[in-house]
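My structure is below; once you've seen it, I'll send some questions.
For this depiction, one protein chain was excluded, whereas all remaining protein chains were kept in their positions.
Labels A, B and C are assigned to the chains in the order they are written; within every chain, residues are numbered from 1.
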Amino acid sequence: MKRVATFRPGPVFLGRLGALLLGCVLFLAVAAPVVAPFRPTDINLRQRLLPPAWEAAGNTRHLLGTDNVGRDIASRIIWGSRISLSVGLAASLLGACVGSTLGLCAGFFGGWTDRAISWLIDVQLAFPFTLFAIFLLAVFGGGFVPVVAVLALATWVNFARVVRSQAMSLRAQDFVLAARSVGVGTPRLLRRYLLPAVLPSIVVVGSFSAAQAIMTQAALSFLGVGVDPTIPSWGAMLDLGRNYLQTAWWMATFPGIAIALTVLGANLVGDWLSLRLDPRGR
Amino acid sequence: MAARAPAAIFQRCLHGIAVLLGVSIATFAVAHATGDPVTLLISASASEATRAQMRVHLGLDQPVIIQYLLFLRHALQGDFGQSFIYRQAVATLVLQRLPATLLLAGTAFAIALGISIPLGVSAATRGGWSAWLLQGFSMLGLAIPSFWLGLMLVLIVSVWLRLLPVDGYGGLSHLVLPAITLSLQSIARLSRLVASGMREVLRADYIRTARAKGLLERRVIWVHGLRNVLVPVVTMAGLELGDLISSAVVVEVVFAWPGIGRLAVNALGQRDFPLLQGTVFIAGLGFVLINLVADILCARIDPRIRLA
Amino acid sequence: MLTRRAFGTLLASAGVASAAEVPQVVIASDEDVTTLDPHLIRNNHPIGSIIWSVFDSLVRRRPDGTHEPRLALSWEQPAEAVWRFHLRPGVLFHNGEALDASAVVESFNRMNRSPFNGESQLWQQTNLLRVTAADSMTVELLTDGPSVTMLYWLEEAFVGAPRYLRETPAAQVGVQPVGSGPYRFVEWQQGDHVSLTANDAYWGGAPAIRTAVFRTVPEQSSRLNELKAGSVDLVPGLDPDSSGGAESALSSAVQVAGLRKMHFGFSQHGVAPLRDRRVRQALNHAVDVSTMVETLQRGMTTRLASVINPPNNDTGLPPFAYDPHRAGQLLREAGAEGFAVEIAFDAKYSDSQESCEVVAAYLQAVGLDARVTAYETGHFAETLRARAFPGLYFYGFGALIEPLVELVIFTSDAVDNASGYSNPAFDRLVKRAAQTIDETARNALLRQAERMVWEDAPWLYLWHLPQIYGQARRLQYQPRPDDYVEIYRARLVA
Partner (left out) sequence: MSDTLLDIAGLNVRFGDVAAVSDVSISVMRGEAVGIVGESGSGKSAAMLAALRLHPADTAIEAARHMLGGQDVRRAPERAMRDLRGRFAAMIFQDPLTALNPLLTVGEQIGEVLVRHRGFGKRAAKAEAMELLGQVGIADAAARIGKYPHEFSGGMRQRVMIASALAGDPALLIADEPTTALDVTVQAELARLIARLQRERQMGLIWVTHDLALMAGIVDRVVVMYAGRIVEMAPVESLYRAPLHPYTVALLESLPRLNTPRGRILAGAPPRVDRTLTGCAFAPRCASRMAQCSETPPLFSRGETHAACWALA
């Protein structure tokens, strides 16, 4: 068999790259007030639609140019990271809580609970999610909470399925039987024994779900129902910039890149984590 | 072929129906939480009498449960009622748009399979450039928002290079860009699954036996190896196809593709209950059917699977 | 002045290339038509132009607001509440049926039945009581009290082929329209396009463009790309920023004086301070509309100088100068410094968001706590109709030249009076004007009402929505200010 290429970026290297990307985004989100040259809402009609600094008509104070009402794109991307990160984290956290608990109960109790929860999982999977998300946001408005709730609706399934299958296999294992034989109550058993055992895979699914949530939030903004467009989020900037693709390409391109890099980072970290926790690299 | 107990298939269908019921309940419940549709259906200056007449006409004055049961009975006969805004039977509207969505989703699905399987297999067996390509596809595929990719593709391929039409529904040339845009995420997911599946299968004893029999490497990998990877791939492919149909809406908007996704988006914006329920229901039905076919396919590939 | 007929024949005989070679003209719009039933159509232009091309009505408005005889050759008002129309002889519907008084009566009565009366507003707006055929070619309309705006609402009262409407199920009528307009219906591919072909038997002469296709392209950048790629000929609804995107070897941006009056409505039932005239005037002074026009609209439009569109507006009305100091003074006088106010807009129109954000900044500059909120399309329409906006709302209204109608919406009981502005003196003035047949007397009353509402500042006056089309260079067509695409008047440059 042919020899495998000498240098191929191992998952560890990519994992670090992912961590670096996420680290930068986290730093920007936290240090936004200090790092961002302007406030995201500073409107300056005279400075509208300036191209990035390196272009002829660019202005060095606005590194990545300005948008249709003269706000600094770079600052909005820095501030926007807060929304996108928080949406991504909140959605996957909420998804994790709901999904894992349901998964645990389904896997551990089996029988009717398992059948009901699996039915719920199948219904969720059978659902044209994007359409449903648009619908829910149309009904409840595009505020931060509704968006996170809707995105959690998409991510809980990932957690539920992983945790359910793990819980089922763990249930049969000796340390669970031993604990049960010693008379450990079910809630304690779930919390002290099963949860820590499934925690690692929750973390893995968590990073993928965060990536998925950020992507979906951007898509929802594109369809006009994402987080309230007046809040500087990358998705809203992308939606705003799409009509300026030819006349002011930077308005859409830079938020698009920001989303791509963050999601890339989250996926790489996910890959690395899943490899560390399950060496067979499923 | 091992005989498949018909009871097992029936049980799968029952499960499918239960799922479909779940889908319809969810749509119906949320659709009605959205407030009074009549305000949108009638222009601002219509008289109250007209509005009441419209409410009766649409059956909105009956209790919700009755409306749902009515909806279900009709749905089973393929009658999803009249669309408020298009004033046509929802079934005809959706069925008219369904071919466009199926064509787009189907082509994207074919592209995804056509690329993922060979790429995944060669990444697992030969590594080298194919492993790089797979890494690139999966990293970018999941990171680039599909609508942004679509807009960029149109800008480059249609406007600057003038190779393909910008958008719209039509022959093959219209299908290329939207299908590629839509397929990217599926390629990312499927090729990774094929690669990891193949890597695992190649560690199996029967592969060593096949090689000990002096079989050509081609047969060892593509017959002995791939067949064992197919079961997880087919299951995921079923989910991917379903996902393609539902998440095609973004691509349909960018490429002006007259699919059911855009139909539903219009329906949402204007509180068109019947159209919304019909679209989501039919998409859900499609999804259940796809998964059923995937299950049966898996059973044919791996006789050990009992259709439990 | 060129008469209608003369202009038509000129068109026909101008040696237009023969039918075969003339390629189809494609008009791209962002939404698909929801139905082709003439009495159920709710899409406004440009997609609504399909119905206006397939069907004809008694009268139509020329770009300058005057009325053009169509199916009615002439008309008179024998009494205050009676309108009599004499029909044009020899007009045939696309399926061969002949146009006569009974056809008009059939269509008008249809508009009064459910569900059509939910959409067609003729009967409600003109208080129409009865439509009768005086003789085979004369139609009489009886209204409850005088109706000055009859001609305006008749423009949208389309006449369908009577027997076809009676005998065909509603669902099919909505998909297979049969009218008497310059274009016949060919096919409707849902969500993609509607194609029309020239009606050679049209009384005004066969239109020059043989095939017209209205295509649905939701994404604006795709519409512009198609225009530049030459696969689309007309893209209505561009804004100053995107108009640059229409310039190419094959296409250019064509601008027409806009009529739609863009403004922020002050919701009287909302935040208390908004009911005080001084506060409303202060808000008008607080916003530098001239700079917004110069930058956001790239100077491609004009500030609103009155609630009435030119040429009928009173040029003597003083516009609100940008004077934050005066605004602060007025707010202090009214004891309304720093109150919180919501600025709402319809999320469907992303370009309206920029105006809201800029105005919010200006209001914050004078100490108000202004917050911008996006409303989902359905929710926005609902709130508008229920007059339930808590603060300011960004809206565009009245792309028409009809002083009385433009003023009527400010009367307290007008359905479209979304801001809830009510001024009994103003109501009396407008009512009297509506009943004054003598034109000069009526105009004096209108002038007085115009000044009164202007000073009352029920709106934060902005500008006329710039009317910009992306148009292929090969298409010779003078676009209208109201997005209505009269493709039958267009020709292809040889």
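Note that in this section contacts are C-beta pairs under 8 Å (C-beta built on N, C-alpha and C of every residue); 3 or more make two chains touch, one makes a residue touch a chain.
None of these values were measured; they are calculated from a predicted model.
Here the missing chain is touched by one residue of B:N228, B:S246 or B:N291, and it is B:N228.
Along chain B, the points of touch with the absent chain fall at residues 1-2, 204-206, 208-217, 219, 223-224, 227-228, 301-304.
Operating definition for what follows: only the chains that are shown with their structure count from here on.
With centres defined as mean CA coordinates, chain C is found 44 Å away from chain A.
Each chain gets a centre from the mean of its Cα atoms; for chain A and chain B, those two points are 22 Å apart.
Taking the mean of the C-alpha atoms as each chain's centre, chain B and chain C sit 40 Å apart.
Across the assembly, chain B contributes residues 34-35, 151, 155, 159, 253, 269 that each touch 2 or more other chains. Residues of chain C in contact with two or more other chains: 219, 221, 225, 348, 376, 378-379.
On the side of chain B, the complex with chain C involves touching residues 34-36, 39-47, 50-51, 53-54, 57, 85-89, 93, 96-97, 100, 151, 154-155, 158-159, 162, 165-169, 253-256, 258-259, 262-263, 266, 269-271. Across the interface of their complex, chain B is touched by residues 31-32, 34-35, 37, 40, 42, 114-115, 117-119, 121, 124-125, 170-171, 174-175, 189-193, 215-219, 221-222, 225-226, 228-229, 231, 348, 376-379, 381-382, 384-386, 415-416 of chain C.
Those residues of chain A lying in contact with chain C across their complex are 41, 43, 45-46, 48-49, 68-69, 137-138, 141-142, 224-225, 228-230, 239-240, 242-248.
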